[in-house]
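Excluded from the complex is one protein chain; the other protein chains are retained at their positions.
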Amino acid sequence: MEAVTGWWDDYFWGSVVVLQVFVASLILMVLFGLIGAAAKLSHNRIAQKIAAGYTVVFRGTPEILVLLLLYFGSAETLTAITKLFNPETKFVDIPPFWAGTLAIGLIVGSYATETFRGAFLGVKPGSVEAARALGMSNLQTFIYVRIPEMWRLALPSFGNHMLSLIKDTALISIIGLNETFFVSKQAIASTGKPFTMYIVVGCIYLTFSTVITLAVMGMEKYGNKHMETAR
Amino acid sequence: MIFDFELVADSIPKMLMGIGMTFQLLFLSAFLGLILAILLLLMRISGKWYLSWPAQVHIYIFRGTPILVQIFIIYYGLPQFEFIRDSIFWPILREPFGCAILALTLNTGAYVSEILRGGVLGVDRGVLEAGAALGLSARQKFIYLTVPIAARLSLPAYSNDFISLMKATALASTITLVDMMGIARTIVSQTFAPYEIFISLAIVYMILTWIIQKTFGRIEKYLSRYVKPEGLA
Partner (left out) sequence: MTTPTPEILIQMKSVNKYFGNFQALKDINLEVKKGEKIVVCGPSGSGKSTMIRCINRLEEHTDGHIVIDGNELTDKVKDINAIRREVGMVFQSFNLFPHMTILKNLMLAQRLVRKTSKAEAREIAMHFLERVKIPEQADKYPVQLSGGQQQRVAIARALCMKPEIILFDEPTSALDPEMINEVLEVMTDLAKEGMTMICVTHEMGFARSVADRVIFMDAGEIVEEAEPEDFFLNPKNERTQKFLSQILTH
């Protein structure tokens, strides 16, 4: 374990990067998920087809492939464009942070599409009808009846998506993102202790996933308060 | 920037040469993983803490950490220990294939055992009570009632995990295994044509996914022939 001393700093900053990717990709995932779900639920045939294509593509392709495609593809394009202006250009890329965030946001977003869609459909029509019968507007019904119930239904799967997001961050180290996994490779080169270093990474990710799981459990409990029946 | 179709036509056969490795990784770990999952499930529902706990710990660790890290720990990390290098398992653990199978198996075993547990919990309590009222033993109830019903309930989630497993096999390329992904990366590094190569490979994976989904769909349909239209018996 002494091998790890001296690297705690780097691991710490690597963890910060993981969190940053998590937050950024979470936002993207929710965005893509909501747009995708809305498209699938709409009556617009074209929107439905595009959303269907979106889910098929990103659920059927390995994450690492999407990541490499996005990163190297965009780098290739950017380099080519920049070469037109400056023939000396060797390699231009989008920062791995953004390539990675976009990639996992898109991927997990495609799963989120199904989750949000299912949650929307899961709201009992009876509740919506009752709200309308009471005179609530469409917007009010949406905010006060639909959304709370959707959130409660989507929560377990949403929690799983968040876990996927944080674990997929490790993949981004492959394109050079300076998060914990990347740090460990450097640490290994220096200390010659691969097992130790990778275990540290494992523990860091385990901690993150535990926190997320506990947070989701807490939210589920809160969201299901009204479901507890009297004895 | 024109799309180099010639390159695609040239590369696809090359990438498909890796499909054998992809399938080996997929089916072997799926099979071993299922066995592990059943074992973990039985340990989980045994009611005995010394069986239930280790199973839960395993599931917790393997679902809570990235599979890439798991692969690296097994392939790069284990050789750090002399007792590993001296053990009878070394011939397996020395090879990237053995390590990949081990990692994938341990990983999918954890996920599938939770899926099976969900299936077991989903069995209608009333059906089990009827079995008890008729005098069936706990073992008989499990074999004749729980297992068939839980298997059917687990199928949709299991098919999703099977697809995830297939996608995870692509990670084997990071420890030098020559599967489709590995070949693709080699070609890209030589030709600098990420779009053509990766997009065509993506299409191959999507086709495989589609085939898997259709197959499981058929199985689900057959097993659900006695189910009410809403979907739950």
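Order of writing sets the labels: A and B. Residues in every chain begin at 1.
The definition used in the following text is that a contact is a pair of C-beta atoms (placed from the backbone, for glycine too) under 8 Å apart; a residue touches a chain by one contact, two chains touch by 3 or more.
The shown structure was predicted, so the numbers you read here are calculated from the model rather than taken from an experiment.
A.B. asks: I'm checking contacts with the chain that's been left out. Which of B:140, B:189 or B:215 qualifies?
C.D. replies: B:140
A.B. asks: For the full complex, which residue in B:8, B:26, B:99 or B:149 touches the chain that was left out?
C.D. replies: Answer from the full complex: B:149 touches the omitted chain.
A.B. asks: Of the residues in subunit B, which ones touch the absent chain?
C.D. replies: On the side of subunit B, residues 124, 126-127, 129-137, 140, 144-145, 148-149, 152, 225-228, 233 touch the unshown chain.
Here is the rule we go by: only the chains that are shown with their structure count from here on.
A.B. asks: Quick one: subunit A and subunit B, Cα centre-to-centre, how many Å?
C.D. replies: So the centre of subunit A lies 21 Å away from the centre of subunit B.
A.B. asks: With touch defined as at the start, can you tell me which subunit A residues reach subunit B in the complex?
C.D. replies: 56-57, 59-66, 68-69, 72-73, 75-77, 80, 163, 167-171, 174, 181, 188, 193-196, 198-199, 201-202, 205-206, 209-210, 213
A.B. asks: Would you mind writing out the residues of subunit B in touch with subunit A in their complex?
C.D. replies: 1, 60-61, 63-70, 72-73, 76-81, 163, 166-171, 173-174, 181, 184-185, 188, 192-195, 198-199, 201-202, 205-206, 208-210
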